[in-house]
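All protein chains but one are shown in place.
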Amino acid sequence: MDLCQTTNVGPEVPTYQDKTMPHLVILYTGQLDAEVNMTTLCRQMADAMLTVKDEEGKQVFPTGGTRVLAYPAPHYAVADGGAAGKAAGGTGDYAFVYLNVRMGRGRSEATQQRAGQTLLEEAKVFFAPVMAQRHIGITLQIDVGPEVFDAKHSNLHPLFNKA
Amino acid sequence: MDLCQTTNVGPEVPTYQDKTMPHLVILYTGQLDAEVNMTTLCRQMADAMLTVKDEEGKQVFPTGGTRVLAYPAPHYAVADGGAAGKAAGGTGDYAFVYLNVRMGRGRSEATQQRAGQTLLEEAKVFFAPVMAQRHIGITLQIDVGPEVFDAKHSNLHPLFNKA
Partner (left out) sequence: MDLCQTTNVGPEVPTYQDKTMPHLVILYTGQLDAEVNMTTLCRQMADAMLTVKDEEGKQVFPTGGTRVLAYPAPHYAVADGGAAGKAAGGTGDYAFVYLNVRMGRGRSEATQQRAGQTLLEEAKVFFAPVMAQRHIGITLQIDVGPEVFDAKHSNLHPLFNKA
């Protein structure tokens, strides 16, 4: 079964076989919007994704297929709701950031781990000042998706895949 | 193991065994809200889902169980951040739309592919005017979910499953 369906819609909008597409979706407690610049985090994480190399030194995530989207949750609840945090001298308004990467199948385990460590380091550096100031939990997971159908239609890839 | 837990809460709120539930979640870069009507896309995609038939010509996605939710990301980063797009005469503010369908287990591969192609065509038609104007990437994936527990509680289904 070829999981990557492609359709040629003409020279104006080429489409591409691309099983390597990654995206990173960041879900977080909305109070963080007042404390950090999440657009900056998105850019830094995208840049970090672009640095990941496989065993042959080849860029793992294609530039045109690298996307980061971040969503503040307007409603949330974390842990005990704040009692333990207040008792420890915090505000009790815990923060949580969940970074979820979805990448294509067929990468080596070493590449998956390298990607994970690279992104984790980037997130830790970004959130270090916040973590020094408040209670916050950060989780980073990489999923290899269970898709049974996968199609891309894009005029972005040609910008980066020149002959 | 029966993955579909049901509970009968009385005639006022019937619940249903329904392994066929699909939903479509659309994640996209938020600048698109100024360029297209995403509520219209939701409706068109829902209508397209309702047209999908299986090998026996039976509607694949039950009307009462078809849902589309679209979320603009207020924070995002795509590809190289814009340099290549500007060099190609664009604004450099790339757009990205990720359409993720989650459908129940047990469908044939042919049905999965037919559903995917139907939804992909709908999305391509919808975004064609946008794609002629800007840099944008569209990805459509169908997942067959890894759920270990699945429960529905609804007063919608009875509207469509009349004796």
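Letters are used for the chains, namely A and B, taken in the order the chains are written, and counting of residues starts over at 1 for each.
We take it that a residue touches a chain if its C-beta (ideal position, glycine included) is under 8 Å from a C-beta of that chain, and two chains touch if they have at least 3 such contacts.
Predicted model, so just to flag it, every value in this text is computed and none were measured.
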| item | value |
| --- | --- |
| Subunit B, residues in touch with the chain not shown (by the definition above) | 1, 5, 7, 9, 12-13, 21, 23, 25-26, 38-39, 41-43, 45-47, 50, 63-72, 145-157, 159-160 |
| Subunit A residues that touch the omitted chain in the full complex | 27-29, 71, 73-81, 84-85, 88, 94, 96, 98, 101, 109, 112-113, 115-117, 120, 123-124, 127, 131-132, 135-146 |
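Operating definition for what follows: only the chains that are shown with their structure count from here on.
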| item | value |
| --- | --- |
| Whole-Å separation of chain centres (CA-atom averages), subunit A against subunit B | 20 |
